[in-house]
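What you see is part of a larger complex, with each chain still in position.
By letter and in written order, the chains are A and B; residue numbering begins at 1 in each of them.
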Amino acid sequence: MNQEIISTLLKKLRVVNPLIHNITNVVVTNFTANGLLSLGASPVMAYAAEEVADMAKIAGALVLNIGTLNSTVVESMIIAGKSANEHGVPVIFDPVGAGATSYRTETAKKMMNEVKISVLRGNAAEIANVAGYQWEIKGVDAGHSNGNTVELAILTAKKLNTVVVITGKDDVISDGETTYVVHNGHPLLTKVTGTGCLLTSVIGAFAAIEKDFVLASTAALVYYGIVAEIAADKTAHEGPGSFQIELLNQLALVSNDEIVKYGNVEKIEQV
Amino acid sequence: MNQEIISTLLKKLRVVNPLIHNITNVVVTNFTANGLLSLGASPVMAYAAEEVADMAKIAGALVLNIGTLNSTVVESMIIAGKSANEHGVPVIFDPVGAGATSYRTETAKKMMNEVKISVLRGNAAEIANVAGYQWEIKGVDAGHSNGNTVELAILTAKKLNTVVVITGKDDVISDGETTYVVHNGHPLLTKVTGTGCLLTSVIGAFAAIEKDFVLASTAALVYYGIVAEIAADKTAHEGPGSFQIELLNQLALVSNDEIVKYGNVEKIEQV
């Protein structure tokens, strides 16, 4: 991928300032909203069944996240998702903790059945559990496994007919035909809560301005990964509190030059 | 306004350490509580219908915010509001996103009808929508408009019989008779989520110790605006993450000298 495409998308995102409707968990609302604002998008959180259809249809993207799900919010997600589908608004889904409890796994599967999902984003365990493959999970964090995440992404994308993003040491993006691996990112991301959830919303922001969702997702991952690398570098020896704040700073600050210089993405040749 | 009044009110606030009962949205709870603590107030969040009347009546002020409203929390807001009214506790209302969905607009109007509101605080679009005037809105952020916010504040204050605070590039405070414009503040406030919601709670803290709500609101806006200016100055080139943290710092640190030196408030002569 020509990394100048990523710069171009980022510039467009900041001009358009897309409204991103998030129905997300209570742990990450503040961090997600601040991350989207730093990036250059306009976040809104709205949960009530009475209004989610109205909000989703005027949004540039809808982000659904089941991190602290309950039956009421799941109902709202489905109403919002159907409204988004009807009005051509991309829906990004983060199946947090799928596999950790059967309630999460079943809810995630229900969401895939009832709403047309544009991009499904999770760690390998979550994606495997949504797709019905074997993979271990601990709480809401990925288990350790040497499974082939490229294969998992391709299989899941084909099976569920969506773009799949699997994040981990390396990140994989696939629609079953075109597949990228992004090598950007930093281990400190696992020491701050909600960095995966925010990434899902960042993918939403890129999907709001680029209808090729493989491209949009890949651009989001490269940018976010570079942001994390620079934030980690600037806060070396300071700890995860400082890293969290610097991540918000760098979402606003990383330059086009840095994208071109540090972007590390590989196209996978499928056989 | 003699800016030493603001210093005097702030000193009083810190001696009294008023209990501020917030029924607010899930995005800003933490930031609001920390901002109130930094300022010198004592925040409490309580939402359950079973207890909000008890909590509101012992509070110095009640702050209602519909940023992530649902039918259950709206019911609690009305119970709390009626209890506050009955016990002489000022009620500050932030109609987040009024105009963005009809559910928010109708809920905001219902709140104005069922609870006596001491201060109504929003951006121009939200205030106009609550009052039934035309104004554009995008999500929960103000639309762009060249409308006359001073006129809007005065008309709304008279129509709804409350003190109105409209925030934006300049801030307007009016009860329909006495009107101030505050020129303090900083554009970075729009890059951090919940800065408007926290301001509403800061108004609550001043209203808890000063029953002239025009004066209390104006003092709150001048102080908050100066806090933002100094925080922006101290974090120049660092980004919105650092600004957010410095805002919390400066809420505790801004001195009486700085209030007198930087306060920029103008009394409007009405014709």
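Here, a residue touches a chain if its C-beta (ideal position, glycine included) is under 8 Å from a C-beta of that chain, and two chains touch if they have at least 3 such contacts.
The shown structure was predicted, so the numbers you read here are calculated from the model rather than taken from an experiment.
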| item | value |
| --- | --- |
| Total identical subunits in the assembly as filed, 2 in place | 3 |
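Here is the rule we go by: only the chains that are shown with their structure count from here on.
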| item | value |
| --- | --- |
| Cα superposition of chain A on its sequence copy chain B - rotation in ° rounded to nearest 5 | 120 |
| Rounded Å distance between chain A and chain B, as computed from the means of their C-alpha atoms | 33 |
| Of all residues in chain A, those that touch chain B in their complex | 19, 21, 26, 29-30, 33-34, 37-38, 42-48, 50-51, 54-55, 58-59, 72, 244-253 |
| For the chain B and chain A complex, residues of the former touching the latter | 25-28, 30-31, 67-71, 97, 100-104, 138-141, 190-194, 238-242, 244-245 |
